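The structure is given below, and queries will be raised subsequently.
Yeah, one chain of the complex is gone here, protein chain that is, but the others are all in their spots.
Order of writing sets the chain letters: A and B. Residues in each chain are counted from 1.
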């Protein structure tokens, strides 16, 4: 919370500053904000109310019996989607159908604090419930949170060993990407990751506490911006990119592949962005890997590495 | 007084939600005359006036002005031919008398541009005719009731039309303002030859102002003629269902109608025949 710039607080006349008192994760074990007293030793019928929870359950080899919006999963995460073929739909992430969850007779419900805190009592009347949070304490990043959460979920479903193995696989993947970058002399370059939005040349930029920031340090890259934010992103316009001389910019698209990078960077401001002029802007297809688990992080790592290697060598 | 017909309604039929307010009514207003429309509440006077002004959708029949069907006139032509002063008018806040009267020039002006000399002459002329020349810069809302009514008449006059329709113009005014208004209307008729049709509740005003009275009841015109012939105790009893005395004005000999304040006879068995 301390990472949130103070100036934003005055916006809501200090009302928002009260948000600073919000619960934060002090360490990995504190990522569980609220949990039922009695949890099954090894849950077998798990309902996952967020994409990244489903992704982690798959990673540790215990796919959920029910999850939110399974139809949207391939479009946004698409990691090991085939193992979620038989999962039941329990509605949207924000307002899952309680009846649909109850019908599955789960022995564990996994949700997120920021979405499901008001529903804890209702969930618990159906099955033991754990609400998780992945906001990291400095200097940790959301990548650290993702690993910690996945290990924890491995424990919940009694597959600790698989969790450790999955983590090792992902780490090995990071190391391979880091080596490729080093081999091409791209280490230590500055990475900027943007999420495209609807506004004119207006984006989210992933901040120092984001998954991308964690990824950058694993890949041996520097990261911009280094400041932290509440949810790992802050808004940015193309004007800010004008001053970044030595950055590789990754733009995560919000449209289909039919809209090219050229079409997205037609404005006069973009045309003067140094990164674009030197061909160092890469377009990453539409996804939410930045808000996903370790497997998503590995996908993002591969994509970023490939795009950076395609860019011309540093001048 | 010429015999030409200025405004004519043929088989006028108006219905509100299935109830016929006017039923095949025939009326012809002579040019240059002052006609008073009288009758009990709800007899259709105001509706007839609005129909003659083309403001009231009619189910059947037609209205002709100077021999031309009102429906075929363009809106602006119509506004130059006749003006209607409604019973209650919204007064927009912050408008001066001059500005209100200037609205009357709408039908004479091109779509863009300020007031021409002709416009200004017409407006000032209308203000003079209604005695408001010196109040031109005052706020309409700051005027007395009588002055405000005259300001609206000034707006109608600024339209420079041949026919002026007024719906109960004296209703909210005190005696002095009533008299002033009646005299002003008479003067307009006499000096400018404007045809005036006026809905009036006060029969004595009608007798003083009009040269012709139309006595209406239940959507029909029952009596039509000069005041002294129409405003008879029998006719009034028939239309209003109350006993009236008929006197003569000591000076002008115009008819004066005074209620006898005798018990009211019920109309229901009076006219069901």
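Criterion: contacts are C-beta pairs under 8 Å (C-beta built on N, C-alpha and C of every residue); 3 or more make two chains touch, one makes a residue touch a chain.
The rule is short, and it goes like this: contacts and distances are computed from a predicted model.
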Omitted chain (choose from "Anti-sigma regulatory factor", "Petrobactin import system permease protein FpuB", "ATP synthase subunit b" or "Amino acid/amide ABC transporter membrane protein 2, HAAT family") - UniProt protein name:
"Petrobactin import system permease protein FpuB"
Of the listed residues B:130, B:159, B:204 or B:235, which contacts the missing chain in the full complex?
B:159
Among A:37, A:85 or A:200, which one touches the chain that has been omitted from the display?
A:200
Decide which residue listed in A:44, A:272 or A:310 touches the omitted chain of the complex.
A:272
Of A:36, A:97 or A:278, the residue in touch with the unshown chain:
A:97
What does the interface between chain B and the hidden chain look like in terms of residue numbers?
17, 50, 53-55, 75-76, 78-80, 83-86, 89-90, 92-96, 98-99, 102-104, 106-107, 109, 111-112, 114-115, 120, 124, 136-137, 155-156, 159
Touching the absent chain: which residues on chain A qualify?
7-8, 10-13, 15-16, 18-19, 21-23, 33-34, 72, 76, 89-100, 102-103, 113-115, 117-122, 125-126, 196-202, 204, 229-239, 242, 254-256, 258-259, 263, 267-272, 288
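One rule holds for everything that comes next: only the chains that are shown with their structure count from here on.
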Whole-Å gap between the CA centroids of chain A and chain B:
78
